[in-house]
Each structure stands twice: as structure tokens, then as C-alpha cells.
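In this view, the complex is presented without one of its protein chains, the others remaining in place.
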């Protein structure tokens, strides 16, 4: 694997999940692969799970890790081409990306969307420029429109905990006070549409995701009908795709509670974290037996390790 | 050892000191213990000595180290239970602690007190929540009320440099312009009360430490009488326990000088650092032959390594 930016970069998602679960049983079996190999983890935004799990996964594989918080430790980046750099940005992304690629064998990059310029965000301008210019394999640590390591961990978790061959999985929109990216729901949706699950998306009117990511999903504005008989509920807020980045207020009743779980198949509740308690998701669920959010976060390690293993094998 | 938060977590402090001094002679003898083990060092506050010495100690033992400056690199944490998270905090400590524990074998945590809410600080709410929720052994990198790695390094240093079986050790309050925590003096006091030393605390009236930490110490408001025949003087500022966090002004004459050393037994002068020169402690002492502050800082490495070795042995 030379690039991991979306489900489309994966030859066989079932095989990748299987490999992740094998690595989970035997994390240190492939340290020869990473010997004298270095991954650079470049963060333009905060990160806890991605930062720690990817670092751990690389170390499990015997790699060296260099972390760069480029927003704090490096130079202010210019992202636009064709500008005279006489303002506050000190280094152009063209040089920064090419230089970083000189010192690492694999580059991980986190770059959030602006939520202001949809064309730039959905064109993945920053992420794609790194891919184009750095000259080494790139792994997404969440880009403007996708979070594939999260989605892979989600699929691993469903695979581990499902009690029937084809579980019902529901992506259920959740309330929030801030405009959040669509990266996690986009990504979750495109992975679920390729996985062996019965997949439904529930959200209020006006919060449709881009159709690019939802081909094959059932989509409804009725949360209750979606939750009926659900085996897994994936809770997540996102802001509107159209008008881009808008926060849709007055949907506090979309927050998942124990009461709403009654019509499900004793559904397991997922969230990518961080989660705002009693706003996005009720504390009673997070602290109760149906929540699998910590296990899901834990599987981030094996998702990252499976992807890095395939990348190392193709170096 | 499954927890290192205070002297009470140590079965035998003399044995721990002895082990530290043996590691100092032979730092790399136990690298098999840490192989494929990872420590996460989580900082909610600045750190120099603790950061570097603990990282070095873990590396000496063959461990992998992941550092997380959670205040800058992660998400703003919510510490209170039972709140609807519709403000500025993005992640609850419950999820953050549980998630971090998934990726590490041992977790180190630094969390300073607020100095505003004594009940919360002395209840060690943040530190204890990590211990409760992370699911792995925890080592304190300084919490609201204690700094046990510092105190262990202090005891190692006294053991190394003492010239009599039971030296006189004086904790002498020092002036400052800011409200500082009581963690270092609390911790030093409870370690000294269990060590084989003659221990005195000297401070102006109104700066009594919590009695929980000072059982067995001689306590005086007369600095001169305390210093008489002292073998070791531990200089440190702290703010008041009652009224909590108050800075007591007008005690500049408590700063230790060469002149004050005359009545001591050519006392060695200690400070945990960072130290404000010519405010807490005179430059003439820091630059003179009686100061052992750098040796004391150096012993932080062996303190951390002795504790981590015991933790690794009990994994």
C-alpha cells in the first residue's frame, strides 16, 4: 500500500480487518519490517487517539517515530500557490512537504478542513499536496473529508462484537454547539457501504452528507425507525454540507439515551471520540453496558498497525 | 508496585533508595524488563526535570516512551461529572483517561492544583480519576498535593551525601512573589518523617502545612533555631494551606544566605528547582560549594528508574 487516504486505497477490507485482529493477538511479530524505518507524524491540529495509537502501532512494528506539531513547532505554512509571501506565513507547503519526505519512510498527516471553502476542503488541497510532493507513502491521520484509520477501527470493532453475520448498523446524527467536519461520518459511511452490514444513516433534514460517500446506504430523517432492531449505533455530530459548515440548531432531541435503546437489538453504541457528554451522547449510555467507545478507541492501534504493515511490505 | 503517588505506596523506602543507587552504577542492566513496554508521559503543566529524567529512566530500562502535552496537543478536558458539555471543553477526563490506558503499559501524569478549591485539590480529583479509569499502573509526575519522584530523589541525595547515620534535615520556607503549590513540601515532609533523619520544618506563622503530611516533624517559626547544626537544608516556597493559596508577604528575610549557613554543620543546600535566584535562594549559595541542587536534579533519573523497575516487575 502506497497511500491510505480512503477505503478506495484498500484492496480488500475484509483481509485488512483480519490482519488487524491477528496483529492484536501478536503485536510484536513483525518488528523486522520496521527496523531502521522512520515514520513522521505531522499534526496541523490537536490529536489524542490518533497520535498515541499510530505512534504505538509504529513502535510495535519496530519503526522509529518522529512527531511534528507543525502548527506549534514549525513555521506558519502558506497553502496557496501563486502568492507573493509578504504576509505572516513563513514557509510554503510545497517546500515543507518535499523536505519532510526526505527524512522519513512513511508520512502521516492530519489536516482538518476550514469548513469555509467547500471546494478547497472537498478537493483535499492540503492532503493531496503532501501526497503529491513528499515522495513517500502517506497515511491519513484525518483529512478534510475522511478519517480512514477511525473507520477501519470501527469496522474491526463491529467484526469483533457482532453476533450475527450481517448486523444492522445505524449512523445517527447527534447535536452539538460547534460546526464539526463531515470527515468521520463521510468515512464511516463509505466503509460501511463496502462492508457486510445493513447500513442506515439517520439525520435531521438539511444534514445530508455528500452523495459521494453514501452510495448504498439507507437514509432517513426518522431516528426512531432507524434505531429499530439496530445492532450497532454510531453516534456523531456533523455540520451541514449545504450550506457548507452550517450548524443546524434545535435538534437536542436527537441525543441518544437509554430510553431510545429500548427498540434496538440491545445495540452497542459507538463514537469516535472526543465526545461531549450529555450534549452529543448521554452520560448514562457512556457509563453503561452498551457503550463500546473505549474498545473502539483501543482498536485504533490495530487499525494503524495493519495499514503500516502493508505499507512497510510495499516499501 | 501498581501505583506510585506517595510514600505510602512504597513497601520499603530504604530498599527503594538502595535499588536506585545500584541502578545509578549500572543503568542498562535491566533493559529486558522494558522490552516492548510503553510508558505514556502525560503533562497538563510545564516540566523540565520530570520530563527529561523520567523519559531517560524509561529508556534506560528498554521501554518506549510517548509524551503527550495534553494541554497543548490534545483536547481541552472537562474534569467535572454531571455537566452538559456545551462550553469550551471538548473531551471528558473519563474518556481521555480510559483511552490513554489502552495504548500504554504504564501511565505517568502531571496535574498541578488550582490553588482555588482546596477540597478538590486535596481530594486529588484529577489524579485519582486517572488512576481509577486508565486501567494501568500510574506514576505521579507531581499531582496537586505531592511530588513523590522528587522526594525519592531527595532522599537518595541525602543518603549519598550524609556524613552521619542520622543527619539533621531542615525544610526551610522561602519567599516568593507567586502562589505556589504545597506539593513539594508536603511530599518532602512525609518522606522525611519516614526516613532515618532528624527532621525540622521552619516557616513563618500562618504557613502551616496540612498535618496529614507532617506527623513526626519538629515545626518551628524560628528559622535560626531550626538551622542550628543542620546537615541538609531543603529550601522551598509554598503558599498558605489556610486561607488556601494565599501568598504571605513581608518575609524576604527568610531567604537563605551564606551568612545564615554559619550556624549550620556546613549544611548542604537543596532545592527541587526551578528556583528564583535572589528571591527564594541567594545566588551566592547556588553558585557556591554548599549547593547540591544539580546533583539532586541528577538523581531524579535514578528515582524514576527505581520506581519504573518495580512497576515493570509487577506487570
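As written, the chain order gives the labels A and B, with residue 1 at the start of each chain.
The rule is simple: a residue touches a chain if its C-beta (ideal position, glycine included) is under 8 Å from a C-beta of that chain, and two chains touch if they have at least 3 such contacts.
Please read these numbers as outputs of a predicted model, since none were measured by experiment.
Visitor: Looking at the full complex, which residue from B:3, B:177, B:228 or B:315 touches the chain that isn't shown here?
Guide: B:177
Visitor: If I consider the whole complex, including the chain that's not displayed, which of A:7, A:68, A:156 or A:248 touches that chain?
Guide: In the complete complex, the chain left out is touched by residue A:68.
Visitor: Which residue among A:9, A:22, A:91 or A:284 touches the omitted chain?
Guide: That would be A:91, which touches the missing chain.
Visitor: Which candidate, B:36, B:59, B:220 or B:257, sits in contact with the chain we can't see?
Guide: With B:36, B:59, B:220 or B:257 as choices, the missing chain is touched by B:59.
Visitor: So which bits of subunit B touch the chain we can't see?
Guide: 27-28, 43, 46-49, 51-53, 55-56, 59-60, 69, 72, 177, 273-279, 283, 286-287, 293-294, 297-298, 301
Visitor: Touching residues of subunit A against the unshown chain: what are they?
Guide: These residues of subunit A touch the chain that is not shown: 36, 38, 40, 64, 66, 68, 70, 72-75, 78, 81-86, 90-92, 94-96, 98-100, 102-104.
In this text, only the chains that are shown with their structure count from here on.
Visitor: CA centre of subunit A versus CA centre of subunit B: separation in Å?
Guide: So the centre of subunit A lies 39 Å away from the centre of subunit B.
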